[in-house]
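Removed from the display is one protein chain of the complex; every other protein chain stays in position.
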Amino acid sequence: MNALPWTIYTAFAGALLALVAGARSATAARAVALLTALAGLGLGLFAAAGFTPVAAPQVLADLPWIASLGIRYHLAADGISLTLVVLTGLAATAGILFSWNIEERVGEFFALYLALIGGVYGVFLSADAFLFFVFYEIAIVPKYFLIANWGSTRREYGAMKLALYSFAGSALVLAGLIWTYAAGGAQGFSLPELARAAATLPRGEVIAIFGLVFFGFATLAGLFPLHTWAPTGHVAAPTAASMLLAGVVMKLGAYGCLRVALPLYPEGFFWWQGIIGWLAVIGIVYAGLIALVQDDFKFVIGYSSVSHMGFVMLGLAAANARAVSGAVLQMFSHGVIAGLLFAVVGRMVYERTHTRQLEALQALPLHRLIPFAAVTFVLAGLASMGLPGFSGFPAELTILMGAWTTRHLWALVAAAGVLVAAAFTLRVIQVSFFGQTGGSPAAGHLDHPLEPISLAEKLGALLLLATTVLIGLKPDLILDWVTPALQSPLFQAVVQKGTP
Amino acid sequence: MNALYADLFHALVPETILTVSALLVIGFDLAVGRRRPLAARQTLAVFLGAIGVVTALVIGLSNGAVGSVFGGAMMLDAFAVAARAGVLALVLLTLGVVTAAPVTRQPAEYVALVLFAAVGFLQMAVAQQLLLGFLAVELASISLYVLAGFDKTRPESAEAALKYFLVGAISAAFMLFGFSLLYGIAGSIAFPDIAHALIYQPMSPLLAVALVMVLVAFGFKAAAAPFHLWAPDAYQGAPTPSAALIASASKLAGLALFWRLLWGGLGTVAGNFTLGHGTPGWLSIVAVIAAASLLLGNFAALAQHNVRRLLAYSAIAHAGALLLGLIASGQAGPGPLYYYAATYGIATAGAFGVLAVLENFGRCQDLADLAGLHRRSPLLAATLLVFILSLAGIPPLAGFVGKFAVFVAAFQMGGIATPAGWLAILAILLSAVALYYYLMILKQALVAAPAADAAPVKVPAIAALTLLAAAALLIGLGVFPSLLLQLVA
Partner (left out) sequence: MSNLPLLSLVIFVPWAGALLLAMLPRLSGHAAKIIAVAFSLSTLALGLFLLPGFNPEFSGYQWPEHHVWIQALNVHYRLGLDGLSLLLVLLTGIVSPLALAAAARDARDVRLLGVLFLVLQGSALGVFLALDFFHWFIFWELSLVPAFFLIRLWGGAGAGRAAYQFVIYTIAGSAFMLLAFAALYTAAGTLDFTELAYLGSTGQLAAHFGPKALMLVFLGVFLGLAVKVPLFPFHTWLPPAYAEAPTGVSMFLTGVMSKMGVYGFLRLLWPIFPAQLHACAGPLLWLALGGVVLGAFAAIRQTDLKRMVAYSSVNHLSYCLLALFAVAGADVALDGPARAAALTGTLLQMFNHGLSAAALFYGIGVLERRAGGLRGLNDFGGVRTAAPVFAGFCGIAMFSSVGLPGLNGFVGEFLIFRGVFGLVPHLAAIATLGLLATALFYLTFWQRVFHGPRAGVARGEFRDLDAGELLTFIPLVALMFLYGVLPHLLTGLVNPLVTTWANLPPHP
């Protein structure tokens, strides 16, 4: 476990190194980035190997930092952090494999990419709310530049919208945290201390603060109706960035809700619970329906991410042990699957055909031209539909179970969401890859041959596919980490009450 | 009696050193500079000036806090020492910017004026008396008026100087009027005596007028809304290093003086503005000014196309946050306020530094003039990134910690039961708005492609060093904020 903080340090060191190396040669920068990401993944897996699931987070570092405010450099990890750290490692590695072909400002690209990764690792490992927030914001800025510089459709608009939404969300969080700290007379920003401070506040204030903090985080998690940044941001982003955005960054928001908002303000949560649950299920269905009528391939995937994150939020809203562990599992699962989908759409298809219009793609016999992409997309699509055998299934199943316990109707609407997900996924599979099932491969619509799928792409796809199948068949690999963590006193304040 | 003067001299060593080095700069230029190219004269002047500033900084810090000096005319407490050090550091930064700026025809005079202004700043930081405070402000201001109009080749510079001068003169009049009323009410010009006298004084119309006068003057100095109108023009027209000085060291010194005046001298009539059962006092007025500055600065900045005007409006917005810090410092002490003002000064002076370097290689007014900076000079682009992000308050840069500390202090005054809490929430939310215009700058610098005719930029070594040092300071102070926060405590 003690290796985990090094994920943060190596990522930032790797960022600097990639910047330096990128000035000399692009290949060196790529190699540095890949090695850094692999190191992060390795560290995460190494820590996972030696991990004994217990309730209390294991302290990794705890040093005084800003004495006058009682802020400490406090890193700790439990099963939930570990799950997401491993996810980050996977998504980062795959993302780098899928950006192997970037030729422009390579060093800067990977430096920003790794800085983002470092911030993400930091968030997942922070046990001090201030530190948490610092890493959270560190993760925002690189996103803007990744999208604005290397993105595609309306990239500057998408990047700005994303940055402003994220930042506005984090401003709400900051306001809530400061409010708690100052009004509750806390001695520091550690989560238990803030929880203690929050408990002394009058109920009305707790409700207000919970609203600030939760919806601040939920903006990044893409909770309806705060989600509108997500599709445009995803579409504008370069492949690797959309993989990270959907795969990891949206999880930051959900993780913040889970780690900070729920445990600190249980009273506030129970006031808001109904609203959050309904927003979540509305988001699931609404985003799915929107995805059903998109003309742009990537928009479909973008909205599907919103729909799937709705499940995570539903799991949190249901707030019993099963639903919450399902939410964490869904975070992991969606991280892997969304990464895969964006990789196929952005890298394998768009960069070869230079179009993402479904109508144009329909005219191409893509399943013959790039069969690997077709198979990958079909499998990823099935996983995304929540088909059993893939990781989405146990995740959505446990969330449905938990949601059913809390409120039957949520589970019912969410089940309809599963159906909508199946509908838009199948539609896009049909139209994009199997639009032309007859005919010869040499269709007249292409004025250039498609370059074959590269080794890096295959490796990245296989890595993610293997993960989703593995977790689909053996979800306890993750559930065994997560369930004990929910026994910690902080979570119990919320989770106990929701568990029958 | 002699001991008193010895103390005075001891306390004034930094000012003395600065004055001497100003004279030395002019003298040297007169003696050896004549026959040399302008660039060399400028380097020499800056070099001598910097030596003076560094010496003053070191001596000021090593003398440390000695308490009341010269019968209480000055107060050399920890805050004063820190404020002096901060002012001097910012002046040093400005001098570094001078080396980057286009060469003026009288470099020695320019540097000497900067040093004279610095003397005024130092006095503002320690003054504990109405008269001394006023003198210090005037010394600094008059130097700044000249500095603003120093570029005689550009009419904008003259316009900036004129506006700055006129507004400054009016504000000086207000200040003088307010001071004289205070003296009349309290019967003393020493802050502690005024405070003492006001304990027994109920709030009277005359006192209210005095407070308003003082605050109006202060509003002008701090470029707070609605007294901000001079700032955009001055920032736009003045020579870049002058603008940097006006935005950074001048602001820190002004805040130091007014912090001491408002809390040290007028603290008893601050009033209480807990919602529902408040008592009148200057806090409410400052709160209104702060809110106006936050709103106006942030929203007006959104519409700007000129970098300098944008920075000016950003300065107005930051003035709002600084006033919030001033409000909060009554309870939390000047630590957060000082940290905020100092790091804001570094960031904004740094940003002007980048502009100063760019000016040598073409137009540098519109946002679009920054386009492709990452190609033209990666160094400038990287340091600009740090400065702007710090202004935007992105962790782990110092700007973030400053905001955080100020907002916490403001909230601690009574949570949402006081306007300070509401102002803090407003300021936090507006920081999301601010991100937009800061990102507009960065978008040009780091994302957009350079214009076809854009010349490559070669950054002079000293300027590069200065900018890197400023960026490093922002990162270092952001990661280890206790270094600065403890300086004051």
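In this document, chain identifiers A and B correspond to the written order of the chains, with residue numbering beginning at 1 in each.
The rule is short, and it goes like this: a contact is a pair of C-beta atoms (placed from the backbone, for glycine too) under 8 Å apart; a residue touches a chain by one contact, two chains touch by 3 or more.
Nothing here was measured: the structure is a model prediction, and the numbers come from that model.
Chemist: Could you tell me which of the visible chains the hidden chain touches?
Modeler: A
Chemist: Which one, A:346, A:394 or A:460, makes contact with the chain that was left out?
Modeler: A:394
Chemist: Tell me which residue among A:20, A:360, A:415 or A:450 touches the hidden chain in the full complex.
Modeler: A:415
Chemist: Of A:36, A:242, A:432 or A:483, which residue touches the hidden chain?
Modeler: Only one of A:36, A:242, A:432 or A:483 touches the chain omitted from view, namely A:483.
Chemist: Using the touch definition from the top, which of A:25, A:101, A:200 or A:430 touches the missing chain?
Modeler: The single option touching the absent chain is A:430.
Chemist: What does the interface between subunit A and the hidden chain look like in terms of residue numbers?
Modeler: 322, 325, 378, 382, 385, 387-389, 393-394, 397-398, 400-402, 404-405, 408, 411-412, 414-416, 418-419, 422-423, 426-427, 430, 434, 437, 474-476, 479-480, 483, 500
In the analysis below, only the chains that are shown with their structure count from here on.
Chemist: Any idea which subunit B residues touch subunit A in the complex?
Modeler: Subunit B residues touching subunit A: 335, 374, 389, 394-396, 400-401, 404-405, 407-408, 411-412, 415-416, 421, 424-425, 428-429, 431-432, 435-436, 439, 442-443, 446-447, 481-482, 485-486, 489.
Chemist: Contact residues on subunit A for subunit B in the complex?
Modeler: 65-69, 108, 130, 133-134, 137-138, 140-141, 144-145, 148-149, 156, 160, 163-164, 167-168, 171-172, 174-175, 178-179, 181-183, 205
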